[in-house]
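Complex shown without one protein chain; remaining protein chains in place.
Going in written order, the chains are labelled A, B and C, and every chain counts its residues from 1.
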Amino acid sequence: MKKIAVLTSGGDAPGMNAAIRAVVRKAKVLNIEVIGIYYGYQGLVEGQMTTLQVGDVGSIIQRGGTKLYSARYPDFKQSDVQDQAIANMREAGIEGLIVIGGDGSYRGAMDLVKKGFPCIGIPATIDNDVPGTQYTIGFDTALNTVIDAVDKIRDTATSHENLFIVEVMGRDAGDLALYAGVAAGAGAVIIPEVDFCIEDVIARIKRGEYRGKMYNIIIVAEGVMSGTELARLLKENAGITTRVSVLGHMQRGGSPTGRDRVLASQFGAYAVEALVAGKKGRAIGVRNHEIVDYDLTEAFKKEHATNLALYTLATELSI
Amino acid sequence: MKKIAVLTSGGDAPGMNAAIRAVVRKAKVLNIEVIGIYYGYQGLVEGQMTTLQVGDVGSIIQRGGTKLYSARYPDFKQSDVQDQAIANMREAGIEGLIVIGGDGSYRGAMDLVKKGFPCIGIPATIDNDVPGTQYTIGFDTALNTVIDAVDKIRDTATSHENLFIVEVMGRDAGDLALYAGVAAGAGAVIIPEVDFCIEDVIARIKRGEYRGKMYNIIIVAEGVMSGTELARLLKENAGITTRVSVLGHMQRGGSPTGRDRVLASQFGAYAVEALVAGKKGRAIGVRNHEIVDYDLTEAFKKEHATNLALYTLATELSI
Amino acid sequence: MKKIAVLTSGGDAPGMNAAIRAVVRKAKVLNIEVIGIYYGYQGLVEGQMTTLQVGDVGSIIQRGGTKLYSARYPDFKQSDVQDQAIANMREAGIEGLIVIGGDGSYRGAMDLVKKGFPCIGIPATIDNDVPGTQYTIGFDTALNTVIDAVDKIRDTATSHENLFIVEVMGRDAGDLALYAGVAAGAGAVIIPEVDFCIEDVIARIKRGEYRGKMYNIIIVAEGVMSGTELARLLKENAGITTRVSVLGHMQRGGSPTGRDRVLASQFGAYAVEALVAGKKGRAIGVRNHEIVDYDLTEAFKKEHATNLALYTLATELSI
Partner (left out) sequence: MKKIAVLTSGGDAPGMNAAIRAVVRKAKVLNIEVIGIYYGYQGLVEGQMTTLQVGDVGSIIQRGGTKLYSARYPDFKQSDVQDQAIANMREAGIEGLIVIGGDGSYRGAMDLVKKGFPCIGIPATIDNDVPGTQYTIGFDTALNTVIDAVDKIRDTATSHENLFIVEVMGRDAGDLALYAGVAAGAGAVIIPEVDFCIEDVIARIKRGEYRGKMYNIIIVAEGVMSGTELARLLKENAGITTRVSVLGHMQRGGSPTGRDRVLASQFGAYAVEALVAGKKGRAIGVRNHEIVDYDLTEAFKKEHATNLALYTLATELSI
């Protein structure tokens, strides 16, 4: 293998740059040239690419976002569009592709694999919802961004004895809300994986008041409902007044944490090794402290399993 | 003077604790006892108070929020309620009161002064909108919280070539939006002190696109309109799609910056000196690097003047 | 079991407070009273203790350091001193003890177990060097503190094209230096677990210069040698001029990261469950994403194994 390509796809996540750097540097060690594709699959089809030298990825390990830009590109579901992508890569002498993104991005990679083009997926999403890996790149950074924001809100909540609702990202997956709930000592955590019950939330709030808790913070994953909707329910069902904070897009940015940088570096290097070893249609992951690869289809066929013991813990510790 | 009291009132601001500490420590140097009043004017009327020793304010200089809690208490406008507050203080042997808060909080202090009770105001609000002082406690911290958030949003904006609207606090005052706009290199800043013109905003966005700017961030003070409303206007008037981020309550919290801690320390110490010197009905402020005092009524009679040169600069530098 | 005690011992680590909180709150769920021992084993012997209510551990999850204070207390090796500790606990009705600290702290716990007093150890040290667990409380926070510092140093190194040596904590264990080296993209990492060879370091520096690298950062664990000593060696052996930065004690402090808070919460709750289940002489740990317990003696009999694959990765990615 003499030449491979790398792209970032879907929502950006902190650590994507660290993964790109690792791909380029590891490839250099193995005497492989790396082509960076701009704008994800769209750039692949439109032929927007550049050679990445070792120096091009210097001083990016600490940067949020992605140097290669990302884009959502629904057209990539079309067979002829995929053919164009493969044709472009073959013409450029590219023999394998590394896709950095969430499980949605893996589908495009799998389509290319089915047409005979070797692809490897690296999981990068703040949602931590890629089945088959215990962590995804970006989750740890987003977690720390959320708890930093909640710590700030707590200052105000404490000073005024208020009840706050904090809405965090997570459409189908509640990991970010759940881990943040434990880490920030939230009074209640509402996630898609656990049936929502307004009576429970009200009961928790009342119990907190009863034991003299002077403020309370409830974390809700956007996938269950918006913070505003929850505020309305609490008002209507129990006359409880709350303030709502929607953390929004800042959760996707920021300089990656140590953990995300290390994970991204490990994933990037391993992905190059996998391609060189002739693997194709494999997703990279971490399990029990080891970097592993597994069938790409597992990542979107299975459901992401959340840590329900942690949910119970969140409930117990915020009495 | 043997005994004074201190309270925090209105919205909390980072650095209030540092001011409380300075009051207690400076008073100690002058052999004056300090009584801390909980929950602002409400606690004053209800008699919720405690003696603050030097050690009680140890290790709070770095904490956001306020150790004395704060509250809004509209009832304090009533004359008999004010009388009760003064009676409570006299009974406790308190000879002067230091009020830490925004210009709204100053009104209550002025009412007490009119009834013969010495009060001194220390300006603390993230809005920086207290007339007569160049800075208020909390503004610098909030500014850094905002630009930290915008820096994170920029990572995502850059990666996806998006247009973002960031809504920041500021009902009547645009300082936070304006300084953040300059500091974050925003493409446009919308503040209450400058007439809003949707055509201008659209023109600025188009110009940015024309010169190849790959993303853009618009900062809007909540006092002008919500981020969502601005998004709607841009969509309806020019077909421009944006993403909206509302920074919300986290802007009030966090460990105070160096500047806010120093300012709070200076204000707190000066306020004690002012009381001891027999001053009453005075507001503390900073002008030209000097700590000053001035008539409390100035602080709510005059209008806060924003730095319009800085607005022009924001416009020029984000071409 | 009706009453248990908790103490923190040895060097403090961010997340100790989160662990104390979890112990108190989980015990409350199980109707167990918790006694907090001040100053580690010393306070145990001197009888410095207090009851910890649910509210006493409110708003400490985000605080660095330890609310119970810590101390080193060599006298605890003496049998009669240990007897005194047990007598104190028995008199207070305490039936089990949770020790939060490094493997050094575990020895004292083991001595108590041998004398018939149930103890459980929770690993908390920024060195990540407790055998039997993949992570210790505090390591993740320290890692992020180090890379934050190195990112700042990089700004200066880049601007001046300098070579920097950064000395980080780690007497016998190189995990902090190693993970930071990968995460910060250090040009070389020097850790106790890998034989030091000055020629290798010089060769790496020269290679970096050759490929046009404009600055370089070398991370050295204090256990191998001081930064100053390394600077001297580079100067004497190759005429290379460097600047040295010793990160020092700030590595032990700071608000714990999300990961450390979650881990501490899990460990604290699990430790209470273990005591209640009649376990004694067990250490808590995390392996493959699961919280486990294992024989306390393993933690100081075995050697901590570092991740040598990560060392190789650090070497490859900083070409």
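Operating definition for what follows: a residue touches a chain if its C-beta (ideal position, glycine included) is under 8 Å from a C-beta of that chain, and two chains touch if they have at least 3 such contacts.
Please read all numbers here as calculations on a predicted model, not as lab measurements.
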{"item": "Chain not shown, its touching partners among those shown", "value": "B, C"}
{"item": "Chain not shown: contacting residue from B:G55, B:G116, B:G239 or B:G278", "value": "B:G55"}
{"item": "Identified contact with the non-displayed chain, of B:F76, B:F164, B:Y179 or B:Y311", "value": "B:Y179"}
{"item": "Touching the absent chain when the full complex is considered, from C:R21, C:R107 or C:R154", "value": "C:R154"}
{"item": "Residue, one of B:D127, B:D140 or B:E167, that touches the chain absent here", "value": "B:D140"}
{"item": "Residues in chain C touching the chain absent from view", "value": "8, 11-12, 14, 16, 63-66, 69-71, 145, 149, 151-156, 158-161, 164, 243-246, 248-254"}
{"item": "In chain B, positions touching the absent partner", "value": "21-22, 25-26, 28-29, 54-55, 58-59, 61-62, 134, 140, 143-144, 146-147, 151, 154, 158, 179-180, 182-185, 211-213, 255, 257-259, 261-262, 265-266, 269, 287-289, 307, 310, 313, 316-319"}
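By our rule, only the chains that are shown with their structure count from here on.
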{"item": "Shortest chain-hopping distance from chain B out to chain C", "value": "2"}
{"item": "Inter-copy rotation, chain A to chain B, in degrees (Cα atoms; steps of 5)", "value": "180"}
{"item": "Same-site or different-site touching of chain A by its copy chain C, using the half cut", "value": "same"}
{"item": "Separation of mean Cα positions, chain C and chain B [Å, integer]", "value": "39"}
{"item": "Chain centre separation (chain A, chain B; CA means) in Å", "value": "36"}
{"item": "Junction residues of chain B - those touching two or more other chains", "value": "none"}
